[in-house]
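Note that one protein chain of the assembly has been removed; the remaining protein chains are unaltered in position.
Now for chain A:
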Amino acid sequence: MIDIAFTLNGTPCTVAAPPFAPLSDTLRERLGLTGTKEGCNAGDCGACTVLVDGAQACACLIPSAQAQGAEVQTVEATQGEVGAVLARLRAAFLAHGAAQCGICSPGMLMAATDLLLRNAAPDRAAVRDALGGVLCRCTGYAKVLDAVLDAAPQAAPAPEAGKAVGAGIARLDGVAKLDGTDRFGADEAPADALWLRVVRSPHASARFTLGDLEAARREWRLDAILTADDVPGLNAFGIMPALKDQPVLSDGLVRFRGEAVLGLVGTREAVMAVRDSALPITWHPLPALHGTAEASAAEAPQLHAHAPGNLLIEGKLNRGTPARDIANAEGRFTTAFVEHAYIEPEAGYAQPAPDGLGMEVFACTQAPYMDREETARVLGVAEELVRIRPSACGGGFGGKLDVSVQPLLAVAASKLNRPIRIVYSRAESMASTTKRHPASITARMSADAEGRFTSYEFDADFNTGAYASWGATVANRVPVHAGGPYRIPNLRNRARAIYTNDTPAGAFRGFGVPQAAIATESLVDDLAEQLGLDRWEIRRRNAIGRGDTTHSGQVLHASAGLPECLDALKPEWEAMLARVAAHNATSPRERLGAGIACMWYGCGNTSMSNPSRMKLTLSRDGTLTLFNGAVDIGQGSTTVMAQICADALGLPLQNFRFVLGDTSRTYDAGKTSASRQTFVSGRAAMETGLALRRRILALANAGEDAVLALEGTQLRVGAARVIDLATLDADLEAEGRYDPPTTALDENGQGTPYATYGFAAQIALVSVDTALGVTRVKRIVAAQDVGRAVNPTLVLGQIHGGIAQGLGLALMEEFIPGRTENLHDYLIPTAGDVPEIAVHLIEDPEPEGPYGAKGVGEPALVPTAPAILSAIRHATGVTMRQVPVLPHRLWEQMR
């Protein structure tokens, strides 16, 4: 420990800190400035960007000793030139929707400040260069660049009562994301919390025995070393209701590299000082099954007693009888593990309730109610005794639907009876949490002479890794969607989820549908080529629309805007084709290509009840509070629910206060997944607003169209009536609930699995350096039927972000356990990789949805990768059936 004296945000400061500790750690843990985030501690993500002597730097790479005598500025800066630039940037970020989850925002703001201090009027390329070192997984960077370039940001005016839906207002939770005060999982903990560090298996498959842990505990001055024996309840968790197959701490057999083995509890210094190799663990490595081919081989060892052949589940859809036709296409496709790469690694704390019975967990999550259920089971207590308080969530994309830190923290906190804290390292997050399922797909598709699709067959093995997680959801969702948003009378679809010794695969934006779309859209291009049809034309001819029947036999009565999406893209498609032809005529090496793809996506859980419930109170002191259990993971549900509820009630947004996603205070609004929050919880928010409105109107004996106004405790109802809330006997309270109508699927996958579907089409322009096999995406135009854009700014943000993730899936992302467990070997798109994006919002209202809205979160990602592959093929003549299309893979295919 040394004393380090420096200037921090304009003020002299001295701090005692270990000289080799990263400056980011000293800022956060010793100076309490948690606005500076840590996403990797390796320089890769830029979340920790600060200014040191006026130049941007990664605080995680700077030894605290080097701060001596320096000027350090962080996102918390308010004074001087830096403060002024930051203030302007914050306003611009807010107005443009440049912060979604907000975990990257402090780094983005500091990098942008560095630029603007040197260059007051930069161009887009200069902004990109300046922000190139900060990764964002949510926004696709477009709005961030817009915000930095906007020298005079104008906030959208607050919409009046009844006009909130459809307004692109700034997110309601945005300010805290931009001034560094939002509390993510690692940003808050009781002062007396001990730390938990998890010892994880370095082997993909092994047995282990434990020696004298008590001696080790004493030697390393730990408070406890937790094993499977310390789990008070059931040492198991998992998404499927009847299959809890993953242990909190392994009981002697590990099934993947990264599986939790021991929990070290003590002071931070103590748990961090332990060398894993010095612990009394004796490993007996076993042969590991990597990939579905190995795991489904006849002689493969069985990984779970309940899963003969290592088959977790098989989903099917059969309709008609597929047969060959005039045009026939077939292919084998493979996709890789994809990492969510949210910039916030899992973190949080647990603390026993003062009554000695309950447990409170504060952590980042997408599914607080499921966390509660899982945590209670592991503790062996009633669910009501567990309170989940979601922290701000620094990105999820499906990866924070499963529990991670929650049961571990709860077990430790209950054993030691004191608060316990944990922050996953980036490598730990990547090695131990779920991924997108790798898929091996064989698919066939046929069309008649007019290019009408007649048959489709799909057979896919999804690698679900060592534990089930969301494998069953993928296997059920994929057969329903695999054929794509087209009229096809004959289908035979099968999806299997197979256990392996790889990292568990779970939920990731699209639940297997993006993988299936890569196969299907490629076959559609094959058919177009065989028939001499334009790729847009063949899609338009087959596009499913209103009145058509889906592959599961569901008639689409409304909100089926794929034809409109395609029509919206037509002019740009023509222009793109012309541009490609003109360019390629004179450029043999740098080839352009245009590509196209479509998608559909059922909103909500597949054939399952998935209700949301909300509450709204108008108290006698005049406060209006929406109790909203939907977790905002950056997509903006907090804002969207408020807009919907406000219009349903008929009061302006400014009147609202919010209680958000806290299992002890809000009702269950389900998971933030399956593109269901706007549609399902949004409808519940609408019902809630309407219910309170009915009560008010009844109380005032006013007509249905009475205009409301709230001032203090005076509630004006229509022109004539005023209710003084203070005089009421009780607060006004109303609830709303919604559960989308679905039916179970029969043994052939027939039924109504979803109440509504999102539709989209995208076209992509790429350039390929044919000598090097390098692909650059130059432009993407998206058209998406969103039912109704409740908040166009937020909808665009979702589409941009989905496209960026789809681009990563297509071109660079490949998680290999043990090899790409960091953000320099695992590549996600940077500000320089995402192209210009144009979006057409198609609004074909969904009668079930709130004000016609339906889900947008996942759909945007689905068509991007297949559109890029289609464009690569157009540019090079090569059909890529394996993603990611790394330069050497494309080069090999071109040879």
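Convention: a residue touches a chain if its C-beta (ideal position, glycine included) is under 8 Å from a C-beta of that chain, and two chains touch if they have at least 3 such contacts; residues count from 1.
As a working rule, contacts and distances are computed from a predicted model.
One chain of the assembly is not displayed; among "Intermembrane phospholipid transport system permease protein MlaE", "FAD binding domain-containing protein", "Chromosome partitioning protein ParB" or "M48 family metallopeptidase", its UniProt protein name is "FAD binding domain-containing protein". Of the listed residues A:G132, A:G320 or A:P792, the one in contact with the hidden chain in the full complex is A:G132. If you put the hidden chain back, the residue from A:A42, A:L149, A:L213 or A:I326 that touches it is A:A42.
Summarising the interface, chain A meets the missing chain with residues 2, 18-20, 22, 40-44, 46, 49, 52, 55-58, 60-63, 65-66, 68, 111, 114, 129-130, 132-135, 199-200, 202, 272-277, 425-428, 771-774, 811-812, 814, 816, 819-822, 824-825, 827, 829-833, 886-888, 891-892.
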